[in-house]
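Okay, handing you the structure first.
Of the protein chains in this complex, one is absent; all others appear in place.
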Amino acid sequence: MASLRLQNVGKRYGATTVIHSIDLDVPDGEFVVFVGPSGCGKSTLLRMIAGLEDVTSGEVGIDGKRVNEISAAQRGLAMVFQSYALYPHMSVYQNLAFGLENLRTPRVEIDAKVQGAARMLRLDALLERRPTQLSGGQRQRVAIGRAIVRDPTIFLFDEPLSNLDAELRVQMRAEITALHKRLGTTMIYVTHDQVEAMTMADRIVVLRAGKVEQVGTPLELYNHPANRFVAGFIGSPQMNFLNGRVAGADAERIRVALDAMGSAAAEALPLRGASASPEQAVVLGIRPEHIGLGAATAPSLSLPAKIDRIEQLGASSFLYCTVGAGERLTVHVAGQVPHVSGETVTVTLPVADSHLFAATEGGAAFPRR
Amino acid sequence: MARLVAFLSAQRGRARADWTDWVSYAYLLLGLLLMFGPVLWLVLSSFKSPAALNEFPPQLLPYGQKTVIVAGHEKPLPLFSATLPDGTTRELAEVRRIGIQATLVDPAAPEEEYKVNIRDRKPVRHFELATSNYTEVFGKFSFGTYLWNTVFITVIATLITLLFNAMAAFALSKYRFGGRDAVFVLIISTLMIPPTIILVPNFLVVSELGLLNSLWGVIWPAVATPTGVFLLRQYMLTIPDELLDAARMDHASEWRIFWRIVLPLSAPALAVLAIFSVMWRWNDFLWPLIVLSRSEKFTLQLALNAFQGELTTEWHYLLAMTVITLLPVTLVFAFLQRHITTGIASAGVK
Partner (left out) sequence: MSRDRHPLLALPAAFGRAVLDLLDAPMRAVQRLVGVPRIAWIFVGPNLAILGLFTFLPIVINFYFAFTGGVALYPSQRPFTGLENLETLFECESYLDPSTCRKDLFWRAIFNTGKFAVLQVGLMVAFALITALVLNRKILGRGFFRGVFFYPVLLSPVVVALIWKWVLQREGVLNALLAGAGASPVGWLSEAPTAFFWCVFVSIWAHMGFYTLILLAGLQAIPPDLYEAAEMDSASPWRRFSRITLPLLMPNLIVVLVLGLIRAVQIFDEVFVLTGGGPGSATTFIVQFIYQTGFAESIHQYGLAAAASLVLALSLLALTLVQLRLTKKGLAGGSGRDHG
């Protein structure tokens, strides 16, 4: 059990910088998820923590001790690889025992630990089999077992579920979460799937192009995304974005004129607008599940939307609409709706659930009051 | 240069060059020296004059003695660095030598003669390639004949090999006939029967066919290579059968199908087999040694072997012949090597 601290950690390959100066504090026992699109550097960051990649700049500290110079074999961590990396010529038992043998653990102790891990992961019947004789899910559990057996201070997971089918993935997510509850060890988990991140993490680190976009609990990221990227990355279906301009702003509120609405909205958004300048280009973000149909029950922006397509799932409905001069809007309402495609309906965007982002490259959010 | 450094430092994500990397490079350099060194030494030596070859310890590069044209003498005279009785050392040309006394003249002033003991003079050398080794080799010995024999065997055997093996591979890959699998197994099984264990009976067969001491006696036994059949069959299996059916609908005979469709489409595999065959036939030794006993039928390999007995003192010719013999293979290697290295280089850039 250990805490992890990254200070100014960076990685360069020759002239290309892959990771730009990352700071992160992971307290003991936390389940942290690194999430981001392909190529954002999350796997590289994990491998630097593991010791499989050199740290070009900055410091990696485990339990307060600097580990940059310590080799992967000596750091006392364990990693579950995306491809599982099970030794094909060894039995499950030998795969599990290999790490302990390298540490010259006595036979009796090895046996006890291996049997214990096998029982925890329901592998006890499979100990004599070879990896090629196992199913995908079983191999995954052996890979996890191999990590457990070594009693590591930190568990590292590198996209372990991406090779499994959807059903198995749901099952394994629950198993890994249960494992974390049971062992209480610090776990760092890398994935590109935001659903995995949202369901498993204590805290999420959103990465893009080698930089940290935001760190927070799942609900923090959902409710208060720091910028447009995080807002669009977290949440499914993706948040809607509508272009507009600042019509007026002060420290307590911002009034916007959406391109789709033509004129400035009557209702203002309860956001800190001190940094907003008049006529500044902004982007309004609203999640599909927050949009209402028909009359508003709370202060909202209303605008007409033409329905292109409806998907009725019974318990909820998805409406795919066009607003204004062609901007798309997805609406997700509970229950069934009496509308049909081609109809124009009034959609209401509650200001309490609306986010506003600068229309710049960074797309920083205007914070809530 | 920056890319070189970046590439070097990209080893397994480690920036430091491990001690294991230095050892690896040292090993590879040693290997380079050991693999190419003796061949280079052979080539260098082949350009040395007999006199230079007799020296011990040998010089690295071929040197010959400088000669100079002196007025009043038809042929160029050898140049020496001589220590004169008065103690000075001058570069003088030797006019004649009787016993241990050499008569030397200054090329600029040839009237004055100096008599010097041969011990007091040293030849002036310069870098000189004794290309006469190569040119004379064709004249003095029937080297041209051996070259022709070898080329004849190599080319004809390769052509026949390509034809016979392609025909067999065609039959085995595109036809269903009773006994096909048995024939295939039979052909592959001959891989386990090297020629060394059937030398005597093969000799009888070749003799009975009247092919002893004939180049054809070397060619015919060698053309049915099981490796070739296997290689071509593997490749021909990837040619869609529909092509053949379409051709049959077009009233093509089976022979036409083979010759105009399957054979051209198998060009890459044929090229590989051709290279193998050229190498095998060029380098053949034991069987030609047994079959060809008359020297005018010798191949290059047999000639080299025979002459090292006779010519233990004429290494300069033997070395030249050896270099000529290894030239084709070296050229093929040099040409293919570029393909290998460019492939690796482009992968490194990515």
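Letters A and B mark the chains in the order given here, with residues in each chain numbered from 1 onward.
We take it that a contact is a pair of C-beta atoms (placed from the backbone, for glycine too) under 8 Å apart; a residue touches a chain by one contact, two chains touch by 3 or more.
Only a predicted model underlies this, so the values are computations on that prediction, with no experimental measurement involved.
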### Query
Of the residues listed, B:105, B:168 or B:231, which one is in contact with the missing chain?
B:168
### Message
Across the whole complex, list the residues on chain A that are touched by the chain not included here.
### Response
50-52, 71-74, 77-79, 81-89, 98-99, 102-103, 130-132, 136, 139, 146, 150, 163
### Query
Of the residues in chain B, which ones touch the absent chain?
4, 7-8, 10-12, 20-21, 24-25, 27-28, 31-32, 34-36, 38-39, 41-42, 45, 54, 56-58, 163-165, 167-168, 170-172, 174-177, 180, 183, 186-187, 190, 192-194, 196-205, 207, 220-221, 223-224, 226, 229, 248, 253-256, 258-261, 263-264, 279, 282-283, 285-286, 289-290, 301, 304-305, 308, 315, 318-319, 322, 325-326, 329-330, 332-333, 337, 340-341, 343-345
